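First comes the structure, then the notes that go with it.
Right after this comes subunit A.
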Amino acid sequence: MKKRMNIRMSGLGGQGAVTAAHIMAMAANKEGKYSISNPFFGAEKRMAPAESYVRIGPERIYDRGELVFPDVIMVFHPQVITMQKSYTAPFYSGIKEKGLIIINTSADLLHEEDYERLGKLGVSVYNFDAISMALEIGGTELSTNMAMIGAVAGITKVVSLDALDKALQERFGKRYVASGGTATLDEAIKKKYAKKEMLLKKNMDTILKSYEIAGAWAAEHKQELEAVAV
Partner candidate 1 sequence: MSEYKVLPGPEAYLPPSAASMGITLPDPGEALIEGRIVPEDEAIEYAARKLLSAKVPTIFPGPQVLWKWDEMAPKIAKALRELAVILPARLIPMADYRPKYPKIDPAVEINPNHPNLTIWHNKIDVCMFVGVHCHLSGMGLKMIRGGTDCYTIAMCLMAGHEDACISVRDTTDEKIRKLIDAVKKLKAQGVKSQALPFTQFKHDYKSVKE
Partner candidate 2 sequence: MSKEKIQICEDLYDIMPPEYQDMVENATYGKEGRGWKDIGESKELIEQHSLCAGCPEAIAFRYVLASLPNPENTVMVGSTGCTSLVFPHVAVHNIHSLFGNQNAVASGLARALKVRFPDVQKDVVVLAGDGATVDIGLDMTMQSWFRGEKFTTICFDNELYANTGGQESGLMQKGFVAKMAPVGKLFDKVRLPEIAREAGCHYVACLTVSKPQRVEKALRNAIFVAREFGPTYIQLYTPCILEIGKQSMEGLDEMKSAETVGGRFVFKEYMTDAVKDFLADLEAKEKAQKKTAKKPVTA
Partner candidate 3 sequence: MNKKAAVGNKRIIASTHVKLGQKNKKGQTYTDPNRFFFETPGTANFLTGSEVIREAIKRASIDMSVAYPITPQSEAAALIGELYAEGYMGDYFRGESEFAVMSQCAGAAFGGARVFTTTAGPGTMRAFENFPMWAGARLPIQVCVTCRGINSPLSIQPDTLELYFLLETGMLIWHAETAQDLFDFILKGFVVAEQPDVHLPIAVCCDGFFVTHTKDTVMLPPDDVCLPPYDPYKSPVVCMDMECPPVRTMRDPFVMKSNYISYAAHATWQQEMRAACDRSRKHTISLLDGLIDAENTDREILIVASGTAVSQGREAIRLLEQEGVKVGLVKIKSLRPFPTQEVREATKNAKHIFVPEFNMAGWLAREVQAVIPDNHRVVAGPRVGGGMTLPSEVIVEEIKKRLGMKVATLASRGS
């Protein structure tokens, strides 16, 4: 990859945006790229705004903290837009020219005014129903973050499927240290799948499916997406 990619993930507490950022960063790390991921959240709990950030690049990354000027924004939940559960308003403020927005939604949530402003910046928007995909393939809403990962990787190719697989193994395959709430959610998801292997497989399947569909979309929009392709 030639340049740094800065990704902002805006979601709601409990959706796995923090985990998604960690997995993306781990995957990048596994294929020899530099990466940093960090979360940002308040004292609130589930369904409250929670953001995480991942920076991936060809050289050592120092920049940290909240990503104010991202290349890619991933919206994990429609409420980020509809209820303004976002650290910025509108949720896309700060996005760089020719950036990319990925939204988990079953309906188009943007207004004409939004499209106008994003259009001026040359920003592409990819709407897709990550929750349905998670339910269908992963068998649980908790895999929504996997669908989101698949989408961003499928469009930008910032990390490979192989690297994502390795990152998943590390994240769910062994005991993992996480803050209180995340640890509890991990346990919940492990209970859903009888076996750990099953969990890994379902997650990877979700990523694969999403990667495939998003990849096809990206092929159609190759020109516009130049700035966020690796």
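The rule is short, and it goes like this: contacts are C-beta pairs under 8 Å (C-beta built on N, C-alpha and C of every residue); 3 or more make two chains touch, one makes a residue touch a chain; residues count from 1.
The candidates came about this way: all candidates are chains of the complex that A comes from, given by their letters.
Computed from a prediction, not measured in an experiment: that's the story for all the values here.
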In-complex contact of subunit A, chosen from 1, 2 or 3: 3
Partner candidate 3, residues of subunit A touching it in the complex: 22, 25-26, 29, 34-40, 42-43, 62-69, 87-90, 93-94, 117, 177-180
